[in-house]
Each structure stands twice: as structure tokens, then as C-alpha cells.
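Supplied in C-alpha cells, the structure appears directly below.
All protein chains but one are shown at their positions in the complex.
A, B and C label the chains in the order they appear, each numbered from 1.
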């Protein structure tokens, strides 16, 4: 092992795989080493670096790659299987010269998923990205290959969503909630990264310690586009790399048995519209799905505004899908526990798998990427005459576009060039969205280029 | 559970999978249930029945299917994954109304392999049956999917070949050899079935008991064509169903680290020619491969005749590849142990995997089926001027054809109709083969239709 | 390691303890090393040698000590705890220079029990050998210290009694019974040694293999006086050294949940009278205790004579306590399984431990040694007017004395010097005993000094 002391510290070393890493064939090794476009090396290197940077937070992929431009990763085949050669890897992933075991495991999860997704999903001519059923089967097969289906467990996986740059108080609150979930034997699934994704795991870990749970599951679901910005903390002990954002979202709702939403920004709000949109689908009417919004007292306004927005746009039917619980971790965990028992009974009754929510219908429009631009935005129908789940889907897209138009580099440039998005929707709807976005600004939950929020759209009479 | 008492006893019941059975997708279930030609139900039902009949011996697939014509197997999807519904299954697979756990495990191995081979080998358009490299990768992927690669183990898997209908004395001898292998921590891999395939496992199991080995591996490699006749005894705790006889043979030599050959009939002799043919390939010159022929004192003539045949046809180079050890289980197991240590050193030195013999070259002609008929037989070149490994390959084919012409239904009929096979070979070679086959007859190792052995071929001057 | 080749092969080496060996204090080490009378070294050496000779059979302690007079065993304290230094140990306990793991485990069991019995039983001034309750607590504490109480198991321990020098046919039968017990998840407890003590374990092991039981219990209960003659086969994986024959017998009936008696000689008959005498005690009236006598067809006369003897002396009440099942291993194992379920229900109902039969009353006369001599024999009351359990106790003692007077060195000499034992009993009783002993002679189950059986006692009118 050599440690290179420049401005950033790096380590060059060789690491063994952990217990269950499957051996590779010579062909697979070649593919991972292949630096050409057809090869997987670039993707592997990028995701591996994100995992090695897991103790750090918030860098973008570009920043990360720039900072560790000499970083590389190679595969060595030996008599006991493969090893990984790390060159100029971030030193913080090592203790006493050895890679932290949790980082090592996650590194091999990356390898596993990149290979599998390539060979059996994206390159398999028998899968069709346009088929709803095919997409669900892709998510299923990726999760199965990652051994994410534990058939002996009763439903106990709680998905935690929320912001990654929340206040210290909110972060401590996510730990307290996690602690109560852990004491009640629940496992945590998040999108990796800091803030509301890390706190619940830390708390649950201490809860599990007191209950002597040694098989804690801390599942992190991520995808190549986000892994650098929300790199997996080594506490995550089941890391799965889905191929894109939509499959990742589908994995959350099919693998998780309930969802807790902590405070966040507009991204968290989009996730709320995603899950509500799915649950509003009449096909999902009778499927129990525990959904709780919670935070410390200081987070009450955040959820109040969202609740009010939902009330006025999607109505009481949508409001009935979730509970808002403020400053009460015990109550949150009891609610989830009760909800999971309903889920268990329902699945048993209907013979649906405990480990994968087959019965939930997810519309094509939630499975496919929405790319916000002037065309796609003006094509959106935003009318109270739509069914609520269609409206929820379109509101989610509109929200996505507005956020892009306000703060994302590409979106802001597009607005500057072509003027505001033209939305043909009910004016009242748009006013509510304005108010909601303004409240995020007021609570410092949205990083705006300027000092105040200015709508990036216009209503066209519909 | 209902037990139907007719002339044969059957049981109808439901069985749960064992620990590590992966869950199935809805599509996979449909495929297994599909009774059409495209579906897998017929194959699944037939292999499952063979496994359920594992305590019995020697029935052909047809006899078995006829005996249990009401037998059926169905898949039930439930909240914890799948169950199997067995209808009118052989009662001997059950104790106190419950399926013997070893049978249950093997049943789920059948399911696993049939699904995998179908989805990822035979139906995957990216594999080419004509490519030597592709065939080896198929064998690799099937074994990997069956979790047959244990990277933590040093080479310790001994393949045992030999007859399935051997004498009591020879059977007891295979147990004694197995016992000594077991005491020395070696694991056993056979083709399933009775006789020389079962004895070594039973012996090794007692050896392991005394050494407190609780992770014994008793690997059975089989294929759909043979599984009914050589059904897996429940002691087999790793069952793999390869798709055909050639891939099964390749699995033996790539997964096993050494081979012991017990007495058998002409089939065993063919296997001997198979492994010798491979090892004679100049590309394999330096690869250590422990190979021992052994039996009790009464089996000495059997191996003497084979040794003499090899001496006169393939010469001392071939003889140097094996040792014959008579009536000495301790010596056999020590020889294997020493051989495995050489294998270990070799693989470590060359970085070849402990769990899969990548470096061994297996020619196309050993990977492809030889179908003996008048054309293929007359096309064989049987000349001492060939290189030894080519000659070994052709001798194996000739032996295969002669056995077919003498005792296999189809072959006998073909000879009756078209006259003897025309072989263009050296006369001396053929005389040796005559002598060898006659010795099998004298030792009652070949079931002939008539009372004496009559060659089914003629030598054409070459 | 050095191997000394003289007429007998020995090995000198050092062995590590197995997993759970507790560490020793310096005082304990000193005690084990102490070769003075107060020390434990002599006893430890003698029992250790018996264990190391476990693959051999039938030597007496004196023969064994004479054969390996250079054998010694020493304790080495090191940073990880103790090691044992073996000097000139029997070579057959080693494979490839390493002590067979099962032998190693049993060696450390010897160490454990010798230390514990010395420190906490025989040398603890708080225990009183005259107290029935104290004796039972001693048995309890020795078994508990040996981790013989597995509270998670339902009652499934079957004690197998029978001769150690039985015919090949009878031995094969004990294996077949063991196999069926093993298939039904039962564990085996015997007195160690060959014959009927080894066969059931071997059979059960294969049964367990098919059921994938990896936590098989093969319990051997022995004591220093018998361990050399019936040395523990390495298949025994829980060896307990009780301090004397009576505590060993008590351990059998309190630890085991049912008993199978295979054919044996007069010693086996004594054991039958022991268990029947206990079960006839009115205090034990309602306690279920499965008891089966079984053997192949050829063993029918043996059990017929015993049954007839019991009928005529102890009557139908005693006959009701056992079943005789000839040549039917499946039926034997089903009977035991049913019996164990009754035991389970009874213990649950009465809150008695699954792992130790507290409720069974064992009279003082079954706990204390009977030393047969002219005084003790003439003091025996052998009258049909006694209660059956008292009569059973006395018959057992009389049987013990008669066997001693006929075949044991000391007893034969005593008869030669002082004339026959004077028994004051019913003449009919004695005639039945004569007939029974004659039947053992006729079946070659008793090794007599002369060619025919001659009673060594006289009846005195009572």
C-alpha cells in the first residue's frame, strides 16, 4: 500500500471481495476492463469512486471525478476469484490502511449490479423498455439478483424519504424516529446519501443493538446519475444500483412496505406527488400502503403547506392516503408498525409476495422519464376535470419542470432563451403551486439563483 | 395430505422450498406451468419424478413415467414465495407424511436449473452452440448459478466414476475408499445414481462425521436424459442438471480436481477414454490431474485389461496419466490428497481458479455429441499414425458405437438391418478392442442379448 | 510430529482444543498434572487413552495400559488457552498426522468431566452420597456442565442398549433401525463402544444426512471403569464421563426419552430389569416411557425367553411396560416417535423439563452399587410376595450375582472357595432364572469357562 500525500490523500491497494461475491467469467472481466464505449469500465469507475467517497457528502459527479482524476479500478483474477486493484482511491475510505469493510461490500455491490444490468437487462434483446410489464420485471430481476428478497421476513422495510441537506434539528429528529423504528424491528430503505437518508439508519442501528438484531437491513437504492451526489454511507449494508431514476422509484414502492417522508425541498415534494399519484390509481384502491409525513415541531409549516396544496388540488381522497405526525417518533413508529401489519394481512390474503409488491399498478407515465422542456410542459394537461391520479401525475411533471426552470442549470438557460413555459391549466391550480413554491423559499428549502422566487411559466387559457 | 393405496403408493401434498430458493417472477411460473411444446412443464415433471424416485434404482424414464402416470407437479405462488404442489408422487420419498428434506432440496435444484438453462442458455440468442468458448461459458454459468463455486475452499472435490450395477464386494469397496477420502476432508462428485456413485458418498459421510465436517459436499451432476435411470440419492446435497451429456462431462472435469475410476462396464471404459483423450492433448501437457483406477482384488482383471488396451493403442504416454491401485483405500486417498496439493500449487502459480479449471483445453470433438451409425462409424479414422489424443477421441467414439451395436436397442436393430459397421482402421487396434470387450463379457460386466459376444463391425483395409 | 514404529505405532504431537473448551485456571492445570494420589493425572491418562483407542474394540483397561505403557498426556498453557501434549499415542487416532477431530473433541470432554466431577462433585463437602436427592443433583450438574441440556429441542433422544459383541446380522439390523430413527429426526444415546452401541449411530447418521440434519446428537455416556473396554467411537459427538456405573444408568433414564433394547447377553438382561424395576415403582405409574425390545428374526428367541421370564416372575403389569417388535425397523421407529410425542405432552402438562426427567422416582437401591458376594446374595429376598418393583430390584441383583458367579473372575473364584451362593427365594423363581440363563448359553450369548452352564447357587427354604 502506498499513500500519496498531495493536497488530497489517496491510497493504492488491492482488496478482496466479501463473502458472497460471485466469481466472474473471463468475458465478464473483459467487459469491466473495457474502456471503449461498449465497455463498462467508465461506469464502474465512476460508481466505485462515489462509493469510496461515501463518508463525504454532496459532491457532484463531475467535481468528484475531477478531484480524483487519477483514480482507477482494475480487476485481478486469481485462484480464489477476483480482487480489485484500487489506484489513487480517496484515503478516507481506509482505516489503518485497510478499506472499511462496509465500503468494500458496497464496492462489490456496484460491480455486481453493473454487470448484471448490462448483461441481463440493457443488452438482453428479449426485454422491451416500452412494456410496462417488462419494466416491472427488470426491477424485479435486478433486486432478485441483489438478494434483496428475503422470503423469511414479514413485511418490515420502511422507506425513508426527505432532504439531504436538512437542519441539525431535523437530522437529530430523523435519528430519533429511526431509533423507535429499530426498537420495533423495522429495517430502513433510503436513497443513500446524507441527511434524512442517513439519520434513520443510525438511529435504527442503536435500536437494533438494544434488541440484539444482528441482521439489520439498511438498504440503499441508487442509480448512476445520483450516486456521486448522494454517495452511500458505509452503514448501508445492501446497496442496489438501479439503471435509472424511474426504476429506482419503482424499486422503492415495490420493495418497501411503507414510507416515511421527512422534510426536504421541492424534490421531496415531487416524491410525495409520485407516491400519491400511484396510490390514487383506482386499481390500487384497496392496497394498504402506510404513508407518514413527519418532522420536528419546526417542520410543521413545511408539511402544512404541502397538505394544503394537496387538499386544494387533489382533494380529501388524496389527503386520506397519509398521516402527518409532528414531533412524535414513538407515534410515527407505532403507526408504521400497525400499517405493516395491515400490509402483511393483505398480502397473505391475496397471496401477494411479502418481498415485492406485485399487485400495485404503476402507470406508464410513472415509469417513463419526464424530460421538462417547452414542448413537454405545454403539452401537460392541468385540469381539475382530470381523474385525481392523472392530475397527480401531471402535477408531479409540472413541479419537476418548474423546479428545473427555476434552479437547474439547463432549465434556467432554456427559460432565459425561450421565455417562460406555457402551461395550459386551471389558474387556481397554478396559484396553489406558486404559493407552495414560495413557502419553500421562505423556509430556505430551495436554493434559488436570485434572492426571490419568480415563476418560470405562464398560464395559457385552456 | 392424502395417500392413495393402489398397487403403488403415492402421496399428494404441498412442499415448501428450502432456504436459498430464489423467488420466481410471474413469467417464470407461467413458463414452468406451460404444458405446450414451448413450455417447461414436461421436462420439469419428468426430472422431478426422477428425483422423487431417488431411493429406487435403475428404472428407465419411460418405465418411471408409466408407473406414475398420474404424477404431476404445480407451482403455487404465495406471500413467502413459491410452493410446489405434488400430485400422486412416489410414497417412498416421504417419511411420516413429509417429503425427505434431501429430496425436497434436490427438487428445487431441478426447478432452478431447468429455469436457468432455458432462460439464460438455450433461449438466449447471444450464445452459440458451435463455439467451443461459448460451450465452456455455458457450463460455467450453469454451475455458477447453482452456487457450485465455493471460493473459500482449496481444491478438494474428487470425481468418482464407475458402474451403477456392481457387485456387493465392489460396492463395499467404494464405501471404504469414500471413508478414507472423507477422513481426509475430500468431497465427492458423481453422476448420481446407485453403485459406484452412491458408495463413495456414504463412506465419505462417515469419514466427515468423525472429522466433524458439517459442510460436506456431495455433488451430483446429471442431465435430463439420464436422471431417470440414475436418479439422485437424497445424500446428494448439490444437484446440478446440465442440459446434455457432453456439458455434464465437461462439468466433471472442470469442477472436479481429480478422478477416481471404480470398476464398471463399457460405459466406464468410455469415460476413461474421454479423460485420457483430453489429458493427452498437448495443450494440457503440464496441467496436473490426479487420476486413479481402483477396486478390490477381484476387480484387478478389469483394470488389467483396460491398462493393456491403453498400452497397446495409446502407449506409455497415456499410461503415465493414471495409477492403478488395487485393494488399498488408504493408498488411494493419499494419492488423491497428494494430487490435489499439486493441483492447488499449479492453480496458485498460474492464477487459475480453484473452483473451475479454465486452463484445461477440451477439443470440440469432446464437446459435441457423437451419434454412432453406419456413416459416422465408417468415417472414423482409427490409425496409429494419428496423434494419441486424436486417436483416443476416435477410439472413444468407436467404443461408443460398438457398445451401441452390441447392446443398445437402436444400434442392434441398425446392425440387423444394414449389416456390421465398416471401420477403416488398423487391424491390430480392432483386435485389441475385441479382446477388451470380450474381457467385459467374461467378467459379466456387459449385458448381451445372446450368450456370447460377437463383433458388430468389420475392418475395411485403410 | 514423530511416529515411532515399533510393534505398535504411536504418535507424539500437540493438539489444540476444539471450539468450546473452557479455559483452565492455573490450579486446575496443576491438579490435572498431579501424579500423586490426590491428583487427577492417572485417571485423565487412562480415560484419554481409551478415547484415543476409540477405533479399536474390546480391550480391557489393563491390556490397553500395558500396550501403550509409554503413553502420556500433558497440559500446556498458552496465550489462547490450553493445548494437550500427547506422547506415544495410538497412531490409529490420526489421519495424515493429525488427530481425528471427533477424537480430539472427545479428549477434551474427558478433561472437562474429570475436572468438573472432581471439583464440584466428589470433592465438594456440600454433597452427600447417601442422599437420593443429592445423587440426582450430581447427575444433573454433570450433564448440565457437559451442555447436554438443549432446551430448544423437543424430546427426541433415544437410548439404545444391547450387546457389544453381536452377530453381523444383528449389527446390520441396529443400523437399519438407526436409519429409520434418523429419518424421523431422532437422536441416539448409547453407552459408547461397538456393536449395538455403534450401529444405531451409523444408521441414524445416514438418515440425518438425507434429512439434512446437521446438529445430530450422538451422545455417549460412560464411566472410568468401562471406558477402556467400550471406548467411544469418534462418531459420538457428545461424550460424558459419569463418575460411576449407577450415575451413568441414572443419566440414561433421566436424559433419554425412550429406550430401545437390542439383543445382548446377561448384561443386557440386567439393564432390562433395571428399567422395568424403576417403571414398576408406583410413583412412576403414570409417567410415559417408550420401551421397545427389537432385533432381526434370528433374535426372536432371545426376547421370547426374557418375555417369558418376566411374565412368570413380574407378571403382566411388567409386560405392559414394553413392546417386542421383531424385524421391523420402520415399526420400531414409528413406535418410538409416537412414544416421544406422549412424553412431550406429559412433560408439557406437568411442567417437567424436556431435557431431564425430574419426575421419575429412582429408588435408593437402583442408585447404589450392588456388590455380589455370599453375604449380599444370601440377604436378598426373592419372594413373589414382594411388590413387583422390589422383586425386580432383587432379581436384578440376583442376576448380577449369578452372572458374576458363573463368568467373572472374582465371582468364580469366590464360588470355588466358599461353595455356591445361598439364596433364600421361591424355588419357582429360581427355576425360571435357570431356564433364562440356559437359553443365553444355547444362543451363544454367554461366554462360560466350561462347556455347559452350571448354577452357582442353592435355594434355601425361606
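What we mean here is this: a residue touches a chain if its C-beta (ideal position, glycine included) is under 8 Å from a C-beta of that chain, and two chains touch if they have at least 3 such contacts.
Computed from a predicted structure; not experimentally measured.
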item: Visible chains that the absent chain touches, using the contact criterion stated earlier; value: A, C
item: Sole residue of C:25, C:60, C:122 or C:428 that reaches the chain not shown, by the stated touch rule; value: C:25
item: Identified contact with the non-displayed chain, of C:68, C:274 or C:356; value: C:356
item: Sole residue of A:174, A:222, A:237 or A:294 that reaches the chain not shown, by the stated touch rule; value: A:237
item: Residue of C:137, C:334, C:374 or C:408 touching the missing chain in the full complex; value: C:137
item: Option from C:36, C:151 or C:369 whose C-beta touches the chain left out; value: C:151
item: Residues from chain C at the interface with the omitted partner, ascending; value: 22-23, 25-27, 77-81, 120, 124-126, 137, 140-141, 144, 149, 151-152, 344, 347-348, 351-356, 358
item: Touch residues of chain A, complete complex, unshown partner; value: 18, 95-96, 100-103, 105, 183-184, 202, 205-206, 209-214, 234-235, 237, 334, 337
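Convention: only the chains that are shown with their structure count from here on.
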item: Each chain counted as touching chain B and chain C at once; value: none
item: Farthest chain (mean CA position) relative to chain B; value: A
item: Averaged-CA centre spacing for the pair chain C and chain A, given as whole angstrom; value: 65
item: Shared-contact residues (touching 2 or more other chains) in chain C; value: none
